[in-house]
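Only one protein chain is missing; all other protein chains are in place.
Then we have subunit A:
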Amino acid sequence: MSTLLDILSSIGMWEAVLRIATPLIFGTLGVLLCERVGVLNLGIEGIMTFGAMVGWLTVYSGGDLWTGMLAAAAAGALFGLLHALMTVPLGLSQHVTGLGITLFASSLSYYIFRLAVPTASSPPTVEPFRPIEIPGLSDIPFVGQVLFSQTPPTYLALALVVLLAWGLYRTPLGLALRMTGENPHAADAQGIDPILLRIGAIMGGSALMAMGGAFLTLAAFNSFFPTMVQGRGWICVALVVFASWKPARALLGALLFAFFDAFQLRLQTVVDGVPYQLFLMLPYLLSILALILMARRARVPQALMQPYRRGER
């Protein structure tokens, strides 16, 4: 019992929660933006992998860290454009297209990685983002130490939550985006082009996903390996449902998942006689449970997964 309390009261544990949550926050916001305009984007797993690769490659070939993030975002937006063109104007199946993009982007990442480093047996590393302590704030005991000694992308992710929430709920563009996901015919009748908004939002969302991937190489693992995303993309898709398509709750979901993950890592080291795989399962099991509890009240965007064609009902 006391070890549990030790874990829960350690600053390291809570720092890790934020760190683990960061790629999930990027990814969840990305999925959320896509789904808010009515398009499911199962390309996320591949787009995150590709973003991780592009971010790493940019820095590895001499770019600075923010250039790496930006390059990853741009690459993500391109995959978003591909997904958008197939699902929006062409109206193809969003599931199939998304899974196709995941397979394509994952394989392409590995291919480009192998072109860049044909021989190395252990993946080459880059100099990652360092934690930045915010003067004054990081001296606040515990809370300040946890919140304000993170890497810059984590701060960016938190800022994006606020930005997206503001954008969706306080701006005319946000209302137009939400309307597009609820009823594109209604948006069109008010003189808004749902096709254009959908394409734009999917590109933006995919850019966020890729940045989540780039966080993995540029702030967490310092190098790229093809399996590094490890299902984080799928978790993001589930977290959006958990969050009822609301940015603030998406943050909550990401933190919750990250908490379970950080917790089980530490449990593994203190509890003997239990196979560690059981602990690995913990965050997923608890996430499913949380999803069941929360998702029943969720308000799904009404036009999710419905292609829009003018003049058709």
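To be clear about the criterion, a residue touches a chain if its C-beta (ideal position, glycine included) is under 8 Å from a C-beta of that chain, and two chains touch if they have at least 3 such contacts; residues count from 1.
By definition in this document, contacts and distances are computed from a predicted model.
J.: For the chain that is missing from this picture, which UniProt protein name fits: "Ni/Fe-hydrogenase 1 B-type cytochrome subunit", "ABC transporter ATP-binding protein", "Imidazole glycerol phosphate synthase subunit HisH" or "Protocatechuate 3,4-dioxygenase beta subunit"?
T.: Hidden chain identified via UniProt as "ABC transporter ATP-binding protein".
J.: I'm checking contacts with the chain that's been left out. Which of A:Leu4, A:Leu137 or A:Ala189 qualifies?
T.: Among A:Leu4, A:Leu137 or A:Ala189, only A:Ala189 touches the chain that is not shown.
J.: I'm checking contacts with the chain that's been left out. Which of A:Pro118, A:Pro141 or A:Pro172 qualifies?
T.: Within the whole complex, the residue contacting the unshown chain is A:Pro172.
J.: Kindly note down the residues of subunit A that lie in touch with the hidden chain.
T.: Touching the chain left out of view, subunit A contributes residues 170-176, 178-179, 182-183, 185-192, 299, 301-302, 310-311, 313.
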